[in-house]
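Here's the structure, in structure tokens; my notes come after.
Of the protein chains in this complex, one is absent; all others appear in place.
And now, subunit A:
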Amino acid sequence: MFDYEVLRLIWWALMGVLLIGFALTDGYDLGVAALLPFVARSDVERRMVINSVGPAWEGHQVWFITGGGAIFAAWPFVYAVSFSGFYLAMFLLLAALILRPVGFKYRSKRPDAAWRSRWDWALFVGGFVPALVFGVAVGNVLLGAPFRLDSDLRSFYDGSLLGLFTPFALLCGLLSVAMLVLHGATWLTFKVEHGPVHDRARGYGCIAAIASVVLFALGGIYVAYGDIGYHMVTLADPLGQSNPLRTTTEQVAGAWLGNYQLYPWMVLAPVLGFAGSVLAFVGITRGWEKTSFGGSALAAAGIIATVGLSMFPYILPSSIDAHSSLTVWNASSTAKTLGIMVFVTAVLLPIVLAYTSWAFKVMWGRVTTEEVATNPDFY
């Protein structure tokens, strides 16, 4: 139905859709968890915050899991190279993400204050650490990772955990935290009753919105003037078989901006990133809650899309080997697998979106302190 080139483009776009889907849904759960100890002081307040995401976080988390599975199916090279390369960072991420479900479910099972406070901090870790690690990982993808492939296409990684935390990667990590905390804060203003928690969420939301704009701008400046970017020397064959060794890459400072000259419409993504954050800020200060939530969603979508579009056709460049970089044209599954998976996704994703919206509608309405105190089904 589609040729190999189109299938690869579709899967490159779908990877973006899954990542953005993850940021828009689970992103606010992470932000809410990171804000938990700060926006809510008393036990009732904290339970209100936890229950604002209580019924939905499990479904949201599946965006992350499915994202992993989809990368495995469509981009096996990316799955194999990145997760084994960023090995200890992945462990950190998984350990933090494991704390989160358990924290949600177990925290309120016992009345003991020390128990609950420990879980509140576990939830904070489960929100803050993943947000940070995701950003640091994206920063390292932009910088290029120190890996090379041998003639059997086995990947060797030449770096360490601490080596990931370069200034630019940390900047990306903080941007990711700011972006998701903003999204979490706008969710809270929308979902919890008016009162102290609502007010504090507005305060943190404003700070996060400003931080998003500033950090995103700083990131852009580094990409423009720093020593970062890759360029393809040989012309890639979009219909060729997936073997990265046949591509030659060179490092060219500023190359990540090249696409915006080739395809000016791509500027839309960074513009959305800035405009969304500003919209969220305006919405929060004026008390327009739906607008601010929409704004933070647009900001996250715009920022993530900016990364993908700037790097196109690269997905994971190698910083140490000219013949190992992974691109849209050399790192995918076969046309057959991509085609089957396009079909499966086209059938299943709309169904998922339909029942997710239904679930959202069923749980519509603000969480109140009164309901927290009386509803036996609440965490």
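Keep in mind that, in the parts below, contacts are C-beta pairs under 8 Å (C-beta built on N, C-alpha and C of every residue); 3 or more make two chains touch, one makes a residue touch a chain; residues count from 1.
By our rule, contacts and distances are computed from a predicted model.
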| item | value |
| --- | --- |
| Choices "Cytochrome ubiquinol oxidase subunit I", "Extracellular solute-binding protein", "NADH-quinone oxidoreductase subunit H" or "Heavy-metal-associated domain-containing protein" - which one is the UniProt name of the chain not shown | "Cytochrome ubiquinol oxidase subunit I" |
| Residue among A:239, A:257 or A:340 touching the omitted chain | A:340 |
| Of A:101, A:163, A:203 or A:287, the residue in touch with the unshown chain | A:101 |
| Selected from A:16, A:55 or A:238 as touching the chain missing from the view | A:55 |
| Missing-chain contacts mapped onto subunit A | 54-59, 61-62, 64-66, 68-74, 76-77, 79-84, 87-88, 90-91, 94-95, 97-98, 100-102, 104-106, 109-110, 151-157, 241-243, 333-334, 336-337, 340-341, 344-345, 348-349, 352, 355-356, 359, 362-363, 375-378 |
